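Worksheet for the structure shown next.
Of the protein chains in this complex, all but one are displayed in their positions.
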Amino acid sequence: MELNILTLCYLIASVTFIVGLKMLSHPASARKGNLLAAAGMTIAILGTIFLYKDSEGNGLHNYAWIFAGLLIGGVIGTLAAKKVKMTAMPEMVSLFNGMGGACAALISIVEFNHLVKGYGAHLAAGGGPEFFAVLDKTTLLIILLGLIIGSISFAGSMIAWGKLNGRIKDISFKGQHLVNNLLILLIFGLAAYLLIASPAQTVPFFYAIVVLSLVYGIFFVMPIGGADMPVVISLLNSFTGVAAACGGFLYDNKVMLTGGILVGAAGTLLTILMCKAMNRSLMNVLLGSFGGSAAGGGAAAAASGGTYKEISLSDAATVMSYANKVMIVPGYGLAVAQAQHVCHELEKVLEAKGVDVKYAIHPVAGRMPGHMNVLLAEADVSYEKLLEMEQANDEFKSTDVVLVLGANDVVNPAAKNDPASPIFGMPILEVEEAKTVIVNKRSMKPGYAGIENQLFFQPRTSMLFGDAKKALQDLLAEIKSIG
Amino acid sequence: MELNILTLCYLIASVTFIVGLKMLSHPASARKGNLLAAAGMTIAILGTIFLYKDSEGNGLHNYAWIFAGLLIGGVIGTLAAKKVKMTAMPEMVSLFNGMGGACAALISIVEFNHLVKGYGAHLAAGGGPEFFAVLDKTTLLIILLGLIIGSISFAGSMIAWGKLNGRIKDISFKGQHLVNNLLILLIFGLAAYLLIASPAQTVPFFYAIVVLSLVYGIFFVMPIGGADMPVVISLLNSFTGVAAACGGFLYDNKVMLTGGILVGAAGTLLTILMCKAMNRSLMNVLLGSFGGSAAGGGAAAAASGGTYKEISLSDAATVMSYANKVMIVPGYGLAVAQAQHVCHELEKVLEAKGVDVKYAIHPVAGRMPGHMNVLLAEADVSYEKLLEMEQANDEFKSTDVVLVLGANDVVNPAAKNDPASPIFGMPILEVEEAKTVIVNKRSMKPGYAGIENQLFFQPRTSMLFGDAKKALQDLLAEIKSIG
Amino acid sequence: MLEWIQTHQQMIYIVILMIFVGIEVIGRVPSVLHTPLMSGANAIHGVVIIGAIIVMGQAEDGNYLAIILGFLAVVLGTLNVVGGFVVTDRMLEMFKKKK
Partner (left out) sequence: MLEWIQTHQQMIYIVILMIFVGIEVIGRVPSVLHTPLMSGANAIHGVVIIGAIIVMGQAEDGNYLAIILGFLAVVLGTLNVVGGFVVTDRMLEMFKKKK
């Protein structure tokens, strides 16, 4: 009876995961979808705690430990998630993802110890040394898979987290890819040996796999550029999904199986979609060639170039005050400078003067998909003012002033004109169609892709150098003083 | 071993069905998708014939009968499908669908007889009269479901087939919906009785269900207008899918289960999408109110109206010959008159004169989705010349002459202007934007929806009465004579 | 009922997932493809032929009712499958772009 109800709980949870994920992929229903999946998860967890019976019909014990764990994890998780700054959210996701991976790996370790104990009992009962005769290979295979994938996901997520909050720098050495490949071969070789060759002493091999997997996770993420971390996190996310599914196999538990595979499949596709939005391939991201070269290539590119003109604060303030329509193009620099609130200020002041102000949002502006939406939403910019790329491109022609705030690659005309450019083919915001373009950045240095931007040298463009927050504050003061 | 291979065959077949259906829903891959599903089906059939074993490990026998059946069905099916005229294809689909439904019902009948025999054996072995004690209720439930759904699908498909080829007229009587509802209640009541009350003599009840289901199938489709048959066929198609899935439950056969449910789910959604494309609800179609009233309401509507002007053949020929751009809007009348070949002739002659000729295809023009595409493709009209509704609406402004050939509802401006109109809200081809509109039909009678068309009374519109094929032939002769 | 869910849980999962797959797979179909898609789906449910083959292949020698009904089922099922795929292929052939 109890088991029957538990089966129903799991069935309901599986369905909420699917429906929740589906709702999450439509803007209007996304929030409800998240809550639905959370409700399903709650049902599955409570069901497990109170109704679970193993194959011999024994329920769970250690309730104190279980509830203590849930409480501690729940409180810390809620606080961390509530306190984190908007711009630090990808880091947070990475951290939580790592926790999931570690959890899967720990489960594998405990279950392996059970197996070893079983072996001990088998020996004590006078059994021969053929440990593997008494154990189901499939079980061991799944334990190993969950262990390897979970450990890689854990270690990789920690590195990604460190990179995103700036504690860890990109490190790569010659032949790193070769070392990585050898490492993964070694891991699977050891696992296969454990499975097939039935060595007398399996325990050290098992822990060797743990260590090697952790090392691989670190080496895997290390050389990839910090700006590519969202893609890496998405990939590691799908890894953790697969590790969770391994647990589903192990306990013949449908909700773990379906939830894990769902995330594994959806996460993989999402990773590919993210790469596509940046017009790159997953391989290209993983090899770290693009993000890695940005720093080096950047300086070289900045050396060349033509002549550009600067604009004074008061001139900028004047053209914007007397414009009919101003379009703001936010980019990574805005996020770094945390200038979203000042930007919203500026918008309100201009609107009060009768200027029509809108934002043009490029899908991959910033460093994570939706970065600009989240950032501007944090500063209470109204949703209706955010134009997607296609809409914005239709409106630039009728725009008087475009104010580019710390964006670079997403307004680089080379993506349209120069087939030799690494970003050629990426759709961009065609700001050069507007009457005047004012670009705010700190220097002539290139952006993420590390390439020169011809936009800055065009006659209609003028530069307003300085940190985005500072420049906007000064601009705001000037505009207000115009009256 | 053999069973293992069979499981693999079924797994492969299930995947080909899913992937095939997915490919079928994209124009570029549709044909390959169909072939892929067919290949999967072949694997499943051959696997079953040679590898199937029942739970006691016995293989199949009666190979002569099986191969004879396959041969006969295969030859007739291929010939029928190859010979059928393009415009008669929906009929053909309906017929094949009915065969599938009948097949599912026959399986249920045979399996029920097995059960009854088992009962006999049970009695002979000295068992009590409690027939139902020895049989699994789930099995009986599934047999009954397959029987009812299969029979309804069979009978309904036959009526739909008859309606489409004109042999059966719409028949409805007062209170028919009430009768239908009572009938379905009776069927399920009998089935529940069979399941729960364990009557001593079940056989007559069972056959009563067969007969009632067939009658219900007939009554269900009878009142629905002939033009709505594509929707009905799509619905019955998903019914047959569910009936097939019942077979999957019965034999614990995964490929029947997955294939059946796949079609059941996809078919239901497809039915809804079809209704949406006509801006109607499924309920509205099934109640037969819209299609049914067309004939009656039509005459009344035709009585009212303003003044229209006719155009002579020679005038029509002249304006078209000297136009820069002509857009042809084909409709149901073109299909009825089988005028697609002459139409293609006309296109070629005009193109030879330097006129740019295109076709504007409304998604629900004609009587089945894609009707016009299929029709014009049959006449070798090039795919590039067919514009979808949105494209066409962009181009009407720059069009000199629109030639409406036997279309009516799809060019009715009431769908945009008149909120009281039954077709209000349906997207239409906005032909009134063009400089001149020439409408060919036989009379001022309304089309499928049975409503007046203000387009015919507009100053830019002129009528060219006559059967589409005849009129086009005459027009062609005139245009050629202009030289 | 609960017990029934327990014993048939794998089946239930497969059915539910299949419903999701069926609905999602069709989601984006352009309306010109409605008829071929309907026809293709029609051919796929012809998988019921497998049940017919099993019924036919298990019919006992003397059981004429089972043999006749089974034979009929095989013929009708084959009609559904073969006719369905062939007619779909013919429809789709019409859509292919001219070279």
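Labels A, B and C are assigned to the chains in the order they are written; within every chain, residues are numbered from 1.
The criterion applied here is as follows: a contact is a pair of C-beta atoms (placed from the backbone, for glycine too) under 8 Å apart; a residue touches a chain by one contact, two chains touch by 3 or more.
Quick caveat: nothing in here was measured; it's all calculated off a predicted structure.
Across the entire complex, the residue among A:Met1, A:Val110 or A:Ala420 in touch with the chain not shown is A:Val110. Within the set A:Thr7, A:Ser321, A:Asn373 or A:Ser421, the residue that contacts the chain not displayed is A:Asn373. Here the missing chain is touched by one residue of A:Thr7, A:Ser213 or A:Asn253, and it is A:Asn253.
Mapped onto subunit A, the interface with the missing chain covers residues 13, 17-18, 20-22, 24-27, 30-31, 33-35, 37-38, 41, 44-45, 48-49, 52, 54, 58-63, 65-66, 68-70, 72-74, 76-78, 80-82, 84, 86, 89-90, 92-93, 95-97, 99-100, 102-104, 106-107, 109-111, 113-114, 138, 230, 233-234, 237-238, 240-241, 243-245, 247-251, 253-267, 269-270, 273-274, 277, 361, 363-364, 368-371, 373-374, 377-378, 380, 382-384.
Listed for subunit B, the residues touching the missing chain in the whole complex are 1, 3-5, 7-8, 11, 14-15, 18, 254, 258. In the full complex, the hidden chain is touched by subunit C at residues 10-11, 13-14, 17-18, 20-21, 24-25, 27-28.
Keep this in mind: only the chains that are shown with their structure count from here on.
For this structure, the chains sharing the highest number of C-beta contacts are B-C.
Distance between subunit B and subunit C, defined via averaged C-alpha coordinates, is recorded as 16 Å.
Chain geometry summary: the mean Cα position of subunit A and that of subunit C are 42 Å apart. We define each chain's centre as the mean of its Cα atoms; on that basis subunit A and subunit B are separated by 46 Å. The set of subunit C residues touching two or more other chains comprises 20. Residue positions of subunit B touching 2 or more other chains: none.
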